[in-house]
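Notes for the one structure printed next.
The complex appears here without one of its protein chains, the remainder shown in place.
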Amino acid sequence: MDLGSIIGVVLGLALIGGSILLEGSILTFYNLPSILIVIGGTIAGLFVAYPMNKVKAAFNVAQKAFKGGSINYQESINQIVEIANVARREGLLALEEAASKIDDDFLKKGIMLIVDGTDPELVRNILETELAFIDERHGEGRSIFDALGAFAPAFGMIGTLIGLINMLQSLEDPTSVGPKMSVALITTFYGAVLANLVFIPIATKLKLRSKEEMLIKEVMVEGLLSIQAGENPRIIEVKLESFLPPSMRKGLEDSSEGAEG
Amino acid sequence: MDLGSIIGVVLGLALIGGSILLEGSILTFYNLPSILIVIGGTIAGLFVAYPMNKVKAAFNVAQKAFKGGSINYQESINQIVEIANVARREGLLALEEAASKIDDDFLKKGIMLIVDGTDPELVRNILETELAFIDERHGEGRSIFDALGAFAPAFGMIGTLIGLINMLQSLEDPTSVGPKMSVALITTFYGAVLANLVFIPIATKLKLRSKEEMLIKEVMVEGLLSIQAGENPRIIEVKLESFLPPSMRKGLEDSSEGAEG
Amino acid sequence: MDLGSIIGVVLGLALIGGSILLEGSILTFYNLPSILIVIGGTIAGLFVAYPMNKVKAAFNVAQKAFKGGSINYQESINQIVEIANVARREGLLALEEAASKIDDDFLKKGIMLIVDGTDPELVRNILETELAFIDERHGEGRSIFDALGAFAPAFGMIGTLIGLINMLQSLEDPTSVGPKMSVALITTFYGAVLANLVFIPIATKLKLRSKEEMLIKEVMVEGLLSIQAGENPRIIEVKLESFLPPSMRKGLEDSSEGAEG
Amino acid sequence: MDLGSIIGVVLGLALIGGSILLEGSILTFYNLPSILIVIGGTIAGLFVAYPMNKVKAAFNVAQKAFKGGSINYQESINQIVEIANVARREGLLALEEAASKIDDDFLKKGIMLIVDGTDPELVRNILETELAFIDERHGEGRSIFDALGAFAPAFGMIGTLIGLINMLQSLEDPTSVGPKMSVALITTFYGAVLANLVFIPIATKLKLRSKEEMLIKEVMVEGLLSIQAGENPRIIEVKLESFLPPSMRKGLEDSSEGAEG
Partner (left out) sequence: MDLGSIIGVVLGLALIGGSILLEGSILTFYNLPSILIVIGGTIAGLFVAYPMNKVKAAFNVAQKAFKGGSINYQESINQIVEIANVARREGLLALEEAASKIDDDFLKKGIMLIVDGTDPELVRNILETELAFIDERHGEGRSIFDALGAFAPAFGMIGTLIGLINMLQSLEDPTSVGPKMSVALITTFYGAVLANLVFIPIATKLKLRSKEEMLIKEVMVEGLLSIQAGENPRIIEVKLESFLPPSMRKGLEDSSEGAEG
């Protein structure tokens, strides 16, 4: 699970909680109707905007993004080089067995296409179409979190407007004005916290994760096509590594990269 | 009809209604002049911005988007493959009869072009021009809902300004200040709810629907050209399916797709 | 003159007027200094931002957009087909006489280029350069209305700030606070109405009109080049119609288009 | 010097001044600390954001944009045609003398490249690289005014916050609340006027000026290459004029252009 995100949310909530406790009590900030209108309204907007299957898919994507940890590029490259070695020694047909041990479905699919003797141009087309759809699906996931980040403050403001309108209707008791206004502002507060501590940052993180995943899959496509072309495994390795940013290459270049950044 | 959107709007209104009832009464939030100025002003802005025929078209597009349910990609592909089989067995001219049984006007038009012996390059040009115009018409529909989502809060604010200016003119009776301000805020409330629960989410949904429709029509163009070229129906099927995201392909790959997302 | 826009502005003003009359009087909302600062400030900003000739051109463009009514695509295509017939029967040189009866300067210029025996590639270049400049000029017109839509609320706010700062300087007479604040808010009100009922919607309409005009001019370019190439008038007609969205083609296809949208 | 911009700023300030005088005195709106915090803060932000040489360059660019008056396209074209005549009559080497009488450094440089017998492809490359850098330098100039238009209101708000925080700390004397709040709002007022009457409009004007300058320089590149290719001066003239919008061509077409717009 993604440590940074957990630390971030916990740290943010702790700071907000501490800041509340300095002057008041956490109870002041607990208001069930406010929670219902911000979270419920945000979900309602989401249901109007997105088909249910997209919403489900977006949360799956988000969950995986946070669970997966960082992608190990070097390991993927090693795997491809190993496959290239097998192909060199035992021929393309021997890859069928190798494919069965691979976890990544994208890589596995690519190998099966090679084993089936598919035309190289078609292999590239099929894999890149697949890549384009994975990218689009990721894009939809991000756009859902962007939408959440816009709906939450909007419904926060709607909740505050409801509170203010109700309060202003009955001003007979002046002592109740403050607390009522206070409660009205709580929905705005919820909306702002949800958007800025959860939805917007998650949308950003999904974007980064998606870029990383696309990079490794592009490396795979390049590797698979090189294997099919019967290139030398050592040359394949050099070629694939040039796809990686210097800091991700084998240890040696890390220090020099710092000087370029 | 699109279930998610109905659930979303009903859920949103229920939450807002419940939230109102906790402290006040629904009647407080009913204000005919406010409704007139928000809805009327939004419509007025729309009339200045868009020719009437575009507005009518946009609502048609929206209605269809919500009525149509999800697009069944697999069914469309099956239909094309079936047509390919007919063409293989009985020749391109036999497609005239097949075309008469097809509901989709775009597909029907494409088949008629083939039956007429139109040059393949021209078939592609005509269908892609058509596609570009469908996309543009969808884009206009979306832009109208985007505009509604911007006009509604603007006229909500204009209504509130009118209320405030009127109220501030005559402050003699201090007890009337609260209720008048309350009424003034109702237009802002209407504008915010309309924009965030209806117009903005609908604009988003239209965008998604349009993308899906463009995808299936691109599949049709590809399929029609393959039929005209006399390709093997089985190969056509494989080719068209590679256009679909893995989750839309025949059942088998659904589970593996999850792992890639 | 563009009926929708007139209806829109009148409807918007009537709603706003009616809404004002419910609680106060129109006179409350008439304030000459506020009008001066919003309209004058907006014009001042415009003068700093745009050379005077561009401003004049923008208002010409806007005026024409509202006067012209919808473009009749079918009529333009008929005209081109007729020219093609003349060219077929009597040769390209006979077009000189035909050109003299044509209102559209763009089309006329194109025909004259053909009559002069200009190289087809150069005809295309000259007409497309012309097209690019018409598009850019339209773009400038739109950008001026976009700027007006941004300046109006900004100077509305500046006017309100002036009123508030003046009022806060002299609070001795508490009964004057309300009316003064009321007057201060009127500039914000003017800015918001001008922007949302006039400038922003006009910018949108100009964009749509410009797209339509570019489309018909692109059809003309294609038609002129086909005429120069000596193509069959009937084929030219089919070709040009494929440029139009289905709903603009000869009556027959209107109903089917609905099903595709 | 650019008349429109001066008229705009003077008109805007006169309207604002008049509007102030109606209710208060100009002195109320003079507040040295507010001026310092808005202008000083904006400059401070600028220093953090841009290296000093860029800031200096941006003000040079702006100054020149306002000083230069409109570009005379026709005159530039005449100049190029004249050079083409010289080249025709006396050969390319004779251009060296002609170059010495030319003010425009870009044109002069281009001629020298031709005189030096540089390869046409290289001439184009060098001139277009130069063009790209002029465009980028202009873009940086604009971006600096865009930044100023964003910093000014931000520091206006920061100044107002400082005033409010100070005022709220010591509410003992209720009669001082109004004037203090009034002074606090002055910084917001300064920021809004500076941004909307000066910085944002200047950024817009720079954009238009830059476009005009790029256009005339593109005409020069085209003309220089035609001269080098030894084309007929008359044909060069026709070719270069097709680069201009109709309204900029020799008088005759002005009226017809109006009908197209």
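To keep things simple, chains are lettered A, B, C and D as they appear, and every chain counts its residues starting from 1.
Definition applied: a contact is a pair of C-beta atoms (placed from the backbone, for glycine too) under 8 Å apart; a residue touches a chain by one contact, two chains touch by 3 or more.
Being a predicted model, the structure only gives us computed values, none of them experimental.
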Thinking of the whole complex, not just what is shown, which of D:G8, D:G159, D:P201 or D:G223 touches the missing chain?
-> D:G159
Chain A residues touching the omitted chain (full complex) = 2-5, 7-9, 11-12, 15-16, 18-20, 22-24, 28-29, 70, 175, 177-179, 181-182, 185-186, 188-189, 192-193, 195-198, 200-202, 204-205, 208, 242-247, 256-261
For chain D, enumerate the residues touching the unshown chain of the complex.
-> 33, 36-37, 40-41, 43-54, 57, 60-61, 64, 103-106, 125-126, 129-130, 133-134, 136-138, 140, 143, 147, 150-151, 154-155, 157-159, 161-171, 180
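Simple rule for what comes next: only the chains that are shown with their structure count from here on.
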Count of steps on the shortest touching-chain route from chain A to chain D?
-> 3
Which neighbours does chain A have in common with chain C?
-> B
Equivalent interface positions on chain A and chain B, same or different at half | different
Between chain C and chain D, what's the gap in Å when you average each chain's C-alpha atoms?
-> 26
Which chain A residues touch at least two other chains?
-> none
What kind of graph do the touching chains make: line, ring, star, complete, other?
-> line
By the touch definition up top, name every chain pair that qualifies.
-> A-B, B-C, C-D
